[in-house]
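Once you've had a glance at the structure underneath, I'll fire off some questions.
One protein chain omitted, others in place.
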Amino acid sequence: MSAPFFFKRGAGLSLSEIAALVGGEPRAGADLDRRISAIAPLDRAGPSDLAFLDSPKYAQQAAVTVAGACLTTPRFTDALPGRVSVLKVREPYRAFVEVTRTLFPDALRPSSLFDAGGGATGAQVHPSARLENGVTVDPAAVIGAGAEIGSGTVIGAGAVIGQHVRIGRDCAIGARASIMHALIGDRVIIHPGCAIGQDGFGFVRGPRGAHKVPQIGRVIIQDDVEIGANSTIDRGAIRDTVIGEGTKIDNLVQIAHNVSIGRHCLLAAQVGISGSSTVEDGVIMGGQAGIADHLTIGAGAMLGAKAGVMHNVPPGARWGGYPARPGKQWLREVATLERLARQSRGGVRDEESE
Amino acid sequence: MSAPFFFKRGAGLSLSEIAALVGGEPRAGADLDRRISAIAPLDRAGPSDLAFLDSPKYAQQAAVTVAGACLTTPRFTDALPGRVSVLKVREPYRAFVEVTRTLFPDALRPSSLFDAGGGATGAQVHPSARLENGVTVDPAAVIGAGAEIGSGTVIGAGAVIGQHVRIGRDCAIGARASIMHALIGDRVIIHPGCAIGQDGFGFVRGPRGAHKVPQIGRVIIQDDVEIGANSTIDRGAIRDTVIGEGTKIDNLVQIAHNVSIGRHCLLAAQVGISGSSTVEDGVIMGGQAGIADHLTIGAGAMLGAKAGVMHNVPPGARWGGYPARPGKQWLREVATLERLARQSRGGVRDEESE
Partner (left out) sequence: MSAPFFFKRGAGLSLSEIAALVGGEPRAGADLDRRISAIAPLDRAGPSDLAFLDSPKYAQQAAVTVAGACLTTPRFTDALPGRVSVLKVREPYRAFVEVTRTLFPDALRPSSLFDAGGGATGAQVHPSARLENGVTVDPAAVIGAGAEIGSGTVIGAGAVIGQHVRIGRDCAIGARASIMHALIGDRVIIHPGCAIGQDGFGFVRGPRGAHKVPQIGRVIIQDDVEIGANSTIDRGAIRDTVIGEGTKIDNLVQIAHNVSIGRHCLLAAQVGISGSSTVEDGVIMGGQAGIADHLTIGAGAMLGAKAGVMHNVPPGARWGGYPARPGKQWLREVATLERLARQSRGGVRDEESE
C-alpha cells in the first residue's frame, strides 16, 4: 500500500511567516524563506516539515534530524544540527500547535466523509425538520420530526437525530451518533458512535422486579463542547443533564442522568460519572476514573486516572486511589504498605506456603 | 433557544386522582381539584407540577418551593409552605414514580424517532423476514433474512437485525443497535448503539499467533430486560450467553461469551463480566466493577463500584475493593492503612526525599 495523506496540504508557510505567527527568534543561519508544508516528530520530519524540541529526552533524535525547521527553547538550540532552521520560542509545543492549526485548518473540525457536493444523498430528513442553509447531511443519516439544525453543521453518515432535537451552528456530529431529547449549542463536536439523550438508569424495586422510572429530562450541551467516540450521555430523570461550555470529553465516557458538568473540564477516556453528581468548572479527570452518585467535585479539582471517588472532593484538590483520597496521602499509603510488606516478608511467605 | 418539552403532556391528573393512585392522605387545606400535568424537583417545580420531599437535606428548597403539589411523609409535612397542596404517603419517591408513570406513559419505553406514519421509509427489510402486524421500522434500519419480529416492537433508525434473529413483542430496539445470533423475549428495551451477538473473544495460541475459536453459541435475552447504550454482549462460544428476566443493564457494559446472568439483577455502567462467569438472581453491581472469568456470584450479592472480583462471591455477600473482598473487611483495611501511614509519616517522608 502507498500512504495517502488524509488532510490537504496548502501552500504552507515560510519560516518568516511562522516566526511572526509564534513570536519566534530565528537562530543565526536560519533560512527564513524556507517553505514549511507539514509537521512531524523529529525522527520522521523531512526538509519541508516543522518539528519541535522541548525535552532533553529527545536530544539524540535532535542530533540526527533532517527536519527543515524546528521550534525549541534557547536552552536546547545547540542540540539541533546546523542544517535545521531553528526558531527559538518560550513554549515550543504551544507554538508548534499554533502552526499546526494554521497549516491544517481542515483538521480543526471533522468534516463530511462523503463530499456529496450539495444535497443529502440517501439521508432521511423528516419534512417538518428545519435545517438552515449550509447544513451538510451525509448519506444514511436520519433526522426526525421538528428537529432544528444550524448553518455550517455537518451531520455525519448514519447519524440519527431525534424529534425536536436542536443543534446549533458549525457543529460536527459524527458518523453513527444518536442524539435524542437534547439541545446542543454552537461549535460542538460529537464523535462517531456517541449515544446522547437515551433513558437514564432509573428503577424502583417492586414486588415483581424493577419498575422503570420515566426519564423526562433532557441533555443540554453548551457551546464548544467536544465528546469522544462511543461515549454515552443519558438524559435527566427529572432535571436536565448538562455539559458546560468548552468542556472536552474523551472516548467511551459515561455520563449518567441528572449529572451537571461545569465549564472547561477535561474528562479522559472511560471515565464514569454516576447519577445526580455535580462536577464544577475546570475539573480534570484521568482515564477510567469514576465518581459515585450524588457527589460534588469542587472547581479545579484533579482526579487521577482510575480514581474511585466515593466522597465529595474540595475545590482545587488532587485526589487519587480507590477509594479516592488526597493524592499525597494515597502515595504515602502506597509507600507505607510496600515497606511493611517488605519488612514482614518472612511471615507472609509462611502464610503463602500453607 | 427556547426549550422544547420532549414528552407529550396529557390532561394530567387532579390531586384527588393522585391521592387515590398512591394512597396519599391530603394535608389540611390541600386543593383536591388542582390539576397536575407534570413533575419537577422542588427547586424547579411550578403550580402545575408535582414534587416530592423525603429528606431533611432539601428543607431549604421546600421552604421556598412554588410547586403546585408535593408528596412527602408525615414527618416533613410542616416543612412545606401552605401554598403547596401536600399529600402524605409512606414512601414519597416511590409514589412520585408511580404518578410519573401515569402522567408520562410515553416515557416508559423508547418510541419511534421518526413518526413515519406507517410503513418503513428507507429501511431494508429482507423479503424472507417475518414481521407481525404493528411492528414499526424506522429509517435506515436493516433486517436480515429469516428474522422474526413481534407486534408492538419498534426497530430504531439505523438498527441492524441479523439473519434469523427473533425479537418478541413490545420491544424497543434503539437506534444503531446491532443484534445477531440472538433470541430476544417480550418487552425488552435495548438502547442505542448496543452490540449484541458478535463473536466472543476466544483464541488458542498456535505457532504463528492466536487462532480464532469459532463462537457458535447464541445470546438469549429473556423478557423485560433493559440494556443500556453502547453496551456489548458477545454470543456464546459453545454454550449460550444468557440474560435473565427483568435484569437491567446500564451503558457501556461488557458481557463476555458464555456468561449467564440471572433474573432481576442490576448492573451499573461500565461493568465488565468475563467469559463463562455466572451471576445469580438479584445481584447488584456498582459502576466499573469487574468479574474475572469462570466465577460464580451468588444470588443477592452486592458488588461495590469498581470492585475487582477474582474469587467466587457467596450469596447475599457485599464485596468491594480490588481485589474484591467482603466490604467490611475492605473498609477496615483501608482505615488500617491510613492509620499506619499517618503513624509512620516521618519515615516515609525520608524515603520520598531520596
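Letters A and B mark the chains as written, and numbering starts fresh at 1 in each.
Here is the rule we use: a residue touches a chain if its C-beta (ideal position, glycine included) is under 8 Å from a C-beta of that chain, and two chains touch if they have at least 3 such contacts.
Nothing here was measured: the structure is a model prediction, and the numbers come from that model.
Within the complete assembly, A:140 is the residue of A:67, A:140 or A:237 that touches the hidden chain. Screening A:72, A:251 or A:274 for touch with the missing chain picks out A:251.
Shown as candidates are B:69, B:160 or B:283; the residue that touches the absent chain is B:160. Only one of the listed residues, A:34, A:126 or A:191, touches the absent chain: A:191. Check A:39, A:53, A:69 or A:196 against the missing chain and you find that the one touching it is A:39.
The chain not displayed touches subunit B at residues 122, 124, 126, 140-142, 144-146, 158, 160, 162-164, 166, 168, 176, 178, 180-181, 183, 193, 195, 198-199, 201, 203-204, 208-216, 218, 230-232, 234, 238-239, 252, 254, 256, 270, 272, 274, 288, 290, 292, 308, 310, 322-323, 325, 329, 332-333, 335-337, 339-340.
By the touch criterion stated above, the residues of subunit A touching the omitted chain are 1, 3-4, 6-7, 38-41, 44, 93-94, 97, 100-101, 104, 107-108, 110, 113-115, 121-122, 138-140, 156-158, 174-176, 189, 191-193, 224, 226, 228-230, 245-246, 248, 250-252, 263-264, 266, 268-270, 286-288, 305-306, 321-322, 334, 337-338, 340-341, 344-345, 347-348, 351-352.
The working rule: only the chains that are shown with their structure count from here on.
Here the C-alpha atoms of subunit A line up with those of subunit B after a rotation of 120°, rounded in steps of 5. One finds 26 Å separating the Cα centroids of subunit A and subunit B.
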